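Below is one structure. I have some questions about it.
Only one protein chain is missing; all other protein chains are in place.
So, chain A:
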Amino acid sequence: MNNNKSKRALLSGSALALMGAMLTPAVSSAADGETLIQEKCLLCHTQTGDPEAPFSRISQQRKTPEGWQMTINRMQRLNGLVISHEETQAVIKYLSDTQGLAPSETAPHRYVLEQKPNVVEDVDPAYAEMCARCHSNARFGLQRRTLGEWQLHVNTHMAINPTTELHALARDRSWYDIAYNDVAPKLATDYAFNDPAWANWQKMAKPDLTGSWSVAGFMPGKGDYSATLTVTETAKDNFSLTLQGHYVDGKKLQGSGSAKVFAGYEWRASLAVDGVKMRQVMAASEDGSAMTGRMYQSAHDEIGGEVTAVAGKAVVALSPAAIKQGQLQKITIIGSGLKGSVSLGDGVQVVKVLSRDADRVVVLARASATASVGLRNVAVGSAKANAQLAVYDAVASIQVTPNESIARVGGNGGKLPKVKSSYRALAFSAGKDGQPGTEDDMRLGYMPAQWSLQPFDEVAEHDKDLQFAGSIDSSGVFTPGDAGLNHERKFSTNNVGNLKVVAKVMDGDNAVESDAHLLVTVPTFIKRAIQ
């Protein structure tokens, strides 16, 4: 425990600016977390007398760090808990480490921890109307409780959100009885407190995350980037970090900050990248060879993209990841410490190495007109890549990702900012059967596209959604309209809208088009760590 150090860190202006919600440097050991629970929580909760589950209600649940953070927030808001920020961090850390979730338990729902927008969940019908009409599946899928705890959780809903049973899809059934007697027992089975996954994970040695990582990622409006992430431990499970690299257009990327690890693998970093506050939410692989997740703007969590970090020297990704037969093209090979000759596989010649940096090698490559269609292994010196280069004959189809999306009006003097949405065009060639949309299609990766909007249907056209709901820029970022009533609109409605986002990818003279669905809707007035 190092109180002085943490105070110094807090007082330093730049460090203060970097602090995320759960990133205050360690102020407590595990024992402190337990002591704090006894001091703060046992004013209401009780000792059970069971050393395996000592505290009423607390010891019968397991959650992610964000889940425990929400619990503490609720106790402060509704139940008079008085607890400092540093104490909160210590309790979250202690509970996440001792009553957390195993990597396999969080794997199905990491998107919600990563604040990834526009994920369409496939929800068990037993939960779809009973739970997921308000919550994401991830909200309850990232909790583990005993049967008694799930049932008490139903009661909490009835007490603090008493109109729950009056909502559409609740008032037409005996909601409370079904929730308590049918759904809670199913939750206790599907999301069981005593899942052996957690016991096994607790026994395992946890990965060492210090050192140098090769990073590849994407940021809306900026594109692909490459970087080297350098991680130094400052206290147990607390790290300082630097991120240095390039966007694919050659602009430099520079960042630094701090990170904390929960349950041995949950990486949460807060950093400033080129002056913009960012968050990283990643999961370390069990063997510590990689971390994957998402990096996003702290103030606009919808503006972010996937990030992959591979330990040590490696080729992590290619940008672009495809080359057309007979084409001359610049390709950026993303990875750290890439030395030696570059090989892009049969039929693809490295015409020239344009530049080499610590985080990437940029080459000019030519695919011969007769190069066979298919994937090529890439190597730089002795560093071989998992990423493969696709040689293709033609772009046969594209998919706009995300296919279903939401943006939210905001600003206009209100307290809530606009929530944007961003799109990419994922290209495919037709494969051997010559037919796009079949199983043998070859994924070519993301390609630059021209972006436009259309009304989604006849109603949207009549209501002039296109005129009011917002606009999309050349990089595929949609900015919604202003919040508030608009008297120029039918019913004086908000600048909501139902739109198609249309991408056009040029393959030579041939245009390939596709579209995705965008609903521009009202703000979310309550923002939770886990929606």
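Here are a few things to note about the model shown:
Operating definition for what follows: a residue touches a chain if its C-beta (ideal position, glycine included) is under 8 Å from a C-beta of that chain, and two chains touch if they have at least 3 such contacts; residues count from 1.
Here is the rule we go by: contacts and distances are computed from a predicted model.
Only one of "Lipoprotein", "Protein kinase domain-containing protein", "Quinohemoprotein amine dehydrogenase subunit beta" or "Branched-chain amino acid ABC transporter permease" fits the UniProt record of the hidden chain, and that name is "Quinohemoprotein amine dehydrogenase subunit beta". Considering the full assembly, A:175 is the residue among A:127, A:150 or A:175 that touches the omitted chain. Per the touch definition above, the residue from A:76, A:156 or A:232 contacting the chain not shown is A:156. Interface with the hidden chain, as seen from chain A, comprises residues 44-46, 56-57, 152, 155-156, 158-160, 162-163, 165-166, 168, 171-176, 458-459, 462, 485, 490-493.
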